[in-house]
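Mind looking over this structure? Questions follow.
Left out: one protein chain. Kept in place: all the others.
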Amino acid sequence: MASRRRKPAGKAQISLVVNGEPTEVAFSPHKTLLEVLREDLGLTGTKHGCELGECGTCTVLLDGQPVLSCLALALACDGKRVETVEGMARGAVLHPLQETFADLGAAQCGYCTPGFLLVAKALLEENPSPTRDQIKQALAGNLCRCTGYLKIYEAVELAAARMQGEEAEAKEETLYGRR
Amino acid sequence: MLRLPPFTYLQPKSVRQALRMKTDAGANGMYVAGGTDLYPNMKRRHQEPKVVISLAGIRALGRITGGTRGSELSVGAGVTLTELHTHPRVRNGYSALARAAELVSTPVLRNMGTFGGNICLDTRCNYYNQTYEWRKAIDFCMKKDGEICWVAPSSPRCWAVNSSDTAPVTVALGAEFVLVGPDEERLVPAARFFRDDGINYLTKHPHEVLTEVRLPPLDHWDATYWKLRRRGSFDFPVLGVAVWIKWDGGLVADARIVLGAVASYPKEVPEAAQLIIGSELEDDVIEAAAAAAYKPSKPMDNTDFGLAWRKEMTRNYVRGTLQELRTRRKD
Partner (left out) sequence: MGGAEGGSADRRSGGLVHRSADPANRRTAEPALRVVGTAQRKVDAVAKVTGQTLFADDLFLPRMLYGKLLRSTQPHARILCIDTSKAAALEGVKAIVTGQDLPIPFGILPVSQDEHALCPERVRYIGDPVAAVAAVSEETATQAVELIEVEYEPLTSITSVQQAVATPEPRIHDYGPHGNLHKLINLEFGDVERALAESDYVREDLLFYEGSTHLPMEQHAAVADWSADGKLTLWSATQTPHYVHRALTKVLELPASRIRVIACPNGGGFGGKSDVFNHEIAVAKLAMETGRPVKITLTRDEVFYCHRGRHPTLMWVRTGVTKDGAIKGMHFRSLLDGGGYGSYGVASAYYTGALQTVTYNVERYKFQGARVFTNKAPCGPKRGHGTPQPRYALEIHLDKIAEDLGKDPAELRLKHLVSPDSITANYLRVGSVGLETCIRKVTEGAGWKEKYGKLPYGRGVGLACSSYISGAGLPIYWNAMPQSGVQLKLDRGGGVTVFCGSTEIGQGSDSILAYIVSEVLGVGVEDVHVVTGDTHLTPVDLGSYSSRVTLMTGNAALQAAERAREILARNVAAKLEVPMARLAFADGRVFDTEGPHNGMSFAAAVQLSEAAEGTVGTVGSYTPPDSPGRYRGAGVGPSPAYSYTAAIAEVAVDAASGIVVVPKIWIAHDVGQCINPVAVMGQVEGSVYMGLGEALMEEMAYRPNRNVIQKMPSMLEYKSPTTLEMCDVVTYLIEDPDPNGPFGAKEVGQGPLLPVAPAIANAVYDAVGVRIDEVPITPEKVLKALKKKEKGEEPRYGPHSFPEIPWPEPIRVPPPWEGGDGRAVPAGGAAGGEGGAETGHPAISPAPTAPSVPSPSSPERQH
């Protein structure tokens, strides 16, 4: 019986700026950015739900723009800036979106959360005061099975208001419902 | 995790370099642009290139030029769908194309997927766009690894469906594609770029690079695109209707009606377009055109929704697109 041998593929090496830090990483050349982040850089905050570009879970920011890390070849990211959920907080201070996602229950199981946070961050950088409809459109590439999205919209709106300098708080109805 | 098979990744800086790499790689080589079509397909082993040649680093493919008064608009094939639909000149003058691009998949995917990639999108079928193990369980299909087209088992051909949103619009607008090969560069009208075959669905030779799409100058024409699908995001079209109308003093001087996602190619229905030429798009004319487009619309059972309903919606969508164009008639 012929033994099939895997060809030992040489590793590729690239330079990235990951969450602000210049990083060199070596990996099998056919790996996706998702795999390199999780397996070679230990950044498991980036999750995956299908690996086919059909759910948005693995979204990271590449040069500030949301991309599907499951469909981005890591080799193609050489020299680029990558931002993952691990890079959102400034030291121990959470990003306003992280604060509002935590407070409003916009993260339930938390699995899709990193993707939503990063898309929302990119949205607010481009459009600091998005309407509800603009938020829906921007987040239309991320599936969440827990929340029904409503708390996510409210969290984005609240964070947007705070980032604009308003002393905004969650509406009572958001936290307590109607009675 | 579903992973890519091993391959060699090449990153040329020019089209010429890319062509050379492709010549060297031969049949084992494939071009990739955004990767949003090829990589999922590779993960499910629809395509198994040993060499992947990325066009993403070729700056020339990322430009949008012209489109001002009287000149044609040239869009590089490497322009992302996001860039395409947000570009002011595309949005203003070529709104049907902007709309089609904006309706592709999701906002995140559109940041990666390119115009050229969407035009060259592999035909789709829900007997084909499945994992290797799934396909093995049905003994594969004609499009890959198997013998039979399960959509029409007695048919000698593959019925996979053209699922591009931008392709029908390019046909309707009468766009031309610039194809660059190792020895020649040729200009192909959009309508002749696609073939009615689920497997060999493009007239483009595999070694050629689609570098540019040329859209006709603005000149008293108008166009629109409607897309039918289950959800407002993610989903490929189960029916697309692209309509182009040349106005002449309130009358339709010329028209093209193109159906997407009902055949292996963007299907032009001249018999419907003929009916509106010379009219003011009166209700009965629109109804006749919708009926004429309905007849040749022959979706197969290989996408979401049932084919009877999709066929029926052809009538509604042709009617709707024509009504839309009537309301903003250009004199």
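When the chains are written out, they are named A and B in that same order, and each has its own residue count from 1.
We take it that a contact is a pair of C-beta atoms (placed from the backbone, for glycine too) under 8 Å apart; a residue touches a chain by one contact, two chains touch by 3 or more.
Owing to the predicted nature of the structure, the values given are computational and were not obtained by experimental measurement.
K.L.:
Across the whole complex, list the residues on subunit B that are touched by the chain not included here.
P.N.:
1-3, 126-127, 129-134, 136-138, 150, 230-235, 304-306, 308-309, 312-313, 316
K.L.:
Mind pulling the subunit A residues that touch the left-out chain?
P.N.:
Within subunit A, the residues touching the omitted chain are 1-6, 38-39, 42-52, 54-55, 57, 84-86, 88-89, 94, 97-99, 101-105, 107-114, 117, 135-137, 139-151, 153, 167, 169-170, 172, 174-179.
Throughout what follows, only the chains that are shown with their structure count from here on.
K.L.:
Need the CA-centroid distance for the pair subunit A / subunit B, whole Å please.
P.N.:
Each chain's C-alpha centroid was found; their separation is 30 Å.
K.L.:
Where on subunit B does subunit A make contact in their complex?
P.N.:
1-9, 11, 34-36, 39-40, 43-44, 54, 56, 105-109, 111-112, 232-234
K.L.:
Mind listing the subunit A positions that touch subunit B in their complex?
P.N.:
7, 9, 12, 28-32, 34-35, 48, 50-54, 56, 59, 65-68, 71-73, 75-76, 119, 137-138, 140-142
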